[in-house]
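Only one protein chain is missing from this complex, and each of the others stays in its spot.
Letters are used for the chains, namely A, B and C, taken in the order the chains are written, and counting of residues starts over at 1 for each.
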Amino acid sequence: MTYSVAVSGASGYAGGEILRLLAGHPDIDIRTVTAHSTAGQPLIEHQPHLRSLSHLMLQETTPEILAGHDIVVLALPHGQSAQYTDALGEVPVVIDAGADHRLRDALAWEKFYGGPHPEPWAYGVPELPTRGGKIRDTLAGATRIAAPGCNASTVSLSLAPGVAAGVIDPSDIVSVLAVGPSGAGKSLKPHLLASEVLGSANPYAVGGTHRHIPEIRQALQDAGAAEVRISFTPVIVPMARGILATSTAPISADATDADIRAAWEQAYADEPFVQLLPEGHVPRTADVIGANTALLGLAIDRAAGRMVVVAAVDNLVKGTAGAAVQSMNIALGLPETRALSTNGVAP
Amino acid sequence: MTYSVAVSGASGYAGGEILRLLAGHPDIDIRTVTAHSTAGQPLIEHQPHLRSLSHLMLQETTPEILAGHDIVVLALPHGQSAQYTDALGEVPVVIDAGADHRLRDALAWEKFYGGPHPEPWAYGVPELPTRGGKIRDTLAGATRIAAPGCNASTVSLSLAPGVAAGVIDPSDIVSVLAVGPSGAGKSLKPHLLASEVLGSANPYAVGGTHRHIPEIRQALQDAGAAEVRISFTPVIVPMARGILATSTAPISADATDADIRAAWEQAYADEPFVQLLPEGHVPRTADVIGANTALLGLAIDRAAGRMVVVAAVDNLVKGTAGAAVQSMNIALGLPETRALSTNGVAP
Amino acid sequence: MTYSVAVSGASGYAGGEILRLLAGHPDIDIRTVTAHSTAGQPLIEHQPHLRSLSHLMLQETTPEILAGHDIVVLALPHGQSAQYTDALGEVPVVIDAGADHRLRDALAWEKFYGGPHPEPWAYGVPELPTRGGKIRDTLAGATRIAAPGCNASTVSLSLAPGVAAGVIDPSDIVSVLAVGPSGAGKSLKPHLLASEVLGSANPYAVGGTHRHIPEIRQALQDAGAAEVRISFTPVIVPMARGILATSTAPISADATDADIRAAWEQAYADEPFVQLLPEGHVPRTADVIGANTALLGLAIDRAAGRMVVVAAVDNLVKGTAGAAVQSMNIALGLPETRALSTNGVAP
Partner (left out) sequence: MTYSVAVSGASGYAGGEILRLLAGHPDIDIRTVTAHSTAGQPLIEHQPHLRSLSHLMLQETTPEILAGHDIVVLALPHGQSAQYTDALGEVPVVIDAGADHRLRDALAWEKFYGGPHPEPWAYGVPELPTRGGKIRDTLAGATRIAAPGCNASTVSLSLAPGVAAGVIDPSDIVSVLAVGPSGAGKSLKPHLLASEVLGSANPYAVGGTHRHIPEIRQALQDAGAAEVRISFTPVIVPMARGILATSTAPISADATDADIRAAWEQAYADEPFVQLLPEGHVPRTADVIGANTALLGLAIDRAAGRMVVVAAVDNLVKGTAGAAVQSMNIALGLPETRALSTNGVAP
């Protein structure tokens, strides 16, 4: 069968990437695209790279317009999904690309986002180990899916296998991420202007304030951590897409090098979209642009007493839209890899 | 008086930047520029931005040609300085922009560089606190100066005040640096090609192998650390110049926020070229391009139990050539800031 | 049926892009990849983004290894194809991504390339108008195909409809192209280093020396031009991929605005991969990255007496590898668009 889809926030970066992926999905019919300020205009004016969708017009984002589809994707600014979710009660599958439905901890929600705590949904990172399984198990047949935060899922995928295996200590993690500005969306803020970003590295949310911190904490607790403490610093660098996350954690007292490597190897051995590079190799973001692949490289630094995991992810694909489509495939019982490529576009 | 200068390695990036700075120095006469494969050609062919030096021809790098100047700057690949230093015995001031004369620890030299351990020289980072003073004290009247490693001095300047004041624990440092490719020199290596660097973040020397690690350890030990352990990861990002170093260390048990901030404030209060940003601010590399300024921003992350220092430096200026000129000014008894700007070229 | 393919030059940029496209082609079995200096190594070491091909080893580029496939793609430096073409006499389809087989004019070959003039093959730009048809006609059933020069095909596609319709004068064309460095291949040349390319615009082959000039001349003569004169200037800019060609030509004396626009509209009305933007719109390269699409925008500048055509192309896709695959599809009688996307990867 073919599933009809409506995508809101279709003129933004996350919405555009979801459309790019779904345009190549043989089981999907992109029927409706909606937006706010750009409603009434052709989609192609705002996503001029989506040539195959040039027939679509942006409509208003209203519950009425979104309802009546098999699948609704909400690619809205944080905090705006909740107003639609009630009205979409009869839509078989709703995917939120925003943050609203990611956190189970109401206190963490309150501290990092504020406002009423929306209901947590199935979390769209299938490969993450949990006590006794993987998140994938919760996605089969899911009707409400929260796509992950791009930085959060990158760090969680980097560290969860070591946490689950007990070979690293999650109570003193340090993660520093080089990130492209598209992660911040198509928003007109001075620090996102090209003249400010070109030729510069620009950190933000330094010192424990980034909203993805509680999301990482939740994922690593699900993987078995008792206490998660993380120093988390994202740095905007001059590349449109991509996350290069360098994450380190203390090596557990008795973990051998073989133990450590085995933890990641076993966790991701059969995963098409999370790939561990051979010993001595680390990834770069160039290799995953446009792909739904997370590439991981490990280094064991005994002199520092720390394990280093370097992860490369396309923030808009595996970090957001690809995670959404992959989770959707699982939820619908379709082949998990459908419409998703492991190959990047490089150079 | 005017000092005559010879600069070797003049067709490279470090050599070119030294020439750019010295071209604006009223006490310096750039008399001789030397190179290897490009000897015999006009300097301007290889440094087309140095219009005011278009009259200079590149000569062979030989002891005879370098001798007979008041000052000789060696901007050569690591390991090549030693062959010249003996023959330059009568040159009043020799500055090595390479690594050869930075390390006092022969074992560390052996491990990270190999080969015979050259004599350590005065270290060209005047602002670094030492037990009882600053490195500046050792530079007054110095005749042999080792310019610092760009990444090393950035991290050392970031953390030394906290180490000296005892407010952070240097035994579990994590530093991740976004760096421009010019730090790797004008070398024809595949990973330095534009097509590889554009649109990508590319880590290297992951897991404790980078040669700047022993240099940081030495600087922090000089600042008072008993034991220095550091996880150090540089990531090449698509900006020609600049280092954005995010360094974290555990906060000492009883250090208050005021203690912590005071450590950096006091260390750098009177420094023209190392500036602490106000609370809540972090620097970006754009603000120091072309300048001899290191900008530091502090964040105290009590949830993570870590202090975060973000530093922005132009690797070719404060990281190398500016450090050399600043140290030269001190050595010669000239005003320390001569020919050096605190203002960057932005955007 | 499934066609077996061998790709030479598989560790380079053009070879890598051909592999990326063929990896998604349902009728193709990538059986053999060959290289020179990297032979004996895994393909994935040199094309780390091609995760689905990580099982392939690079073999030597020899006639023996290339022979015995249904299709051979030669992605070699200019002048190296000829040595293989004789030995590949029994291979059903050979595609040369290099320049060797593009030019019919022996004098032009001699002047711009030198050495013996190889036999001209079917030219891989199906959409180009010719007297009485399109180049597509010559590709059906073709056994030897010359993929186009990326800059040449971009300019030819820009201007050929106007030339064919007689609404512009091809005797005084001016084309200036902003191009990414990947067009120059993975070659270790100083001007292709990231530090040289970042933050800079760098012209080359200025004043009529670029090798794509005779190729443009040939294409426009095929479209009906009596005399073609072109001032052609490429400028390397800091983007890995992409060509933004601005081409102008004098407007013919009696051509109305409607005539002019109609020439391009009619030429490309049914073309999936060459798309004319609506009046008032011009393309940018971001919109075609990864896509086999050439986007054209027209402007009629009566004050200057010139027609301006702006074209955006991904040099590695529609400019090279996509053109090769599209032509291969036609030659084999497969659907022309197979394995080729019109949608770009943006931002």
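Convention: a contact is a pair of C-beta atoms (placed from the backbone, for glycine too) under 8 Å apart; a residue touches a chain by one contact, two chains touch by 3 or more.
Since this is a predicted model, take the numbers as computed values, not measurements.
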Identified contact with the non-displayed chain, of C:38, C:200 or C:252: C:200
Which residue of C:92, C:116, C:141 or C:208 touches the chain not shown here: C:208
Contact partner of the left-out chain, one of C:14, C:30, C:145 or C:310: C:310
Residue among B:172, B:287 or B:301 touching the omitted chain: B:287
Identified contact with the non-displayed chain, of C:31, C:136 or C:284: C:284
In subunit B, positions touching the absent partner: 13, 16, 20, 23-24, 47-53, 182, 198-199, 240-241, 275, 283-284, 286-291, 293, 295, 341-347
Those residues of subunit A which, in the complete complex, touch the missing chain: 13, 180-182, 186, 188-190, 192-199, 238-240
Positions on subunit C where the hidden chain makes contact: 172, 174, 176, 178, 195-196, 198-204, 206-208, 229-233, 235, 237-242, 244, 246, 248, 250, 282, 284-286, 289, 297, 299-306, 308, 310, 312, 346-347
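By definition in this document, only the chains that are shown with their structure count from here on.
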Longest centre-to-centre distance from subunit C, chain (CA-based): B
Innermost chain, where centres are averages of C-alpha coordinates: A
Proportion of interface numbers common to subunit A and subunit B (over half same, under half different): same
Distance between the centres, which are taken as Cα means, of subunit C and subunit B, whole angstrom: 45
Residue numbers of subunit C (touch at least two other chains): 13, 182, 198-199, 240
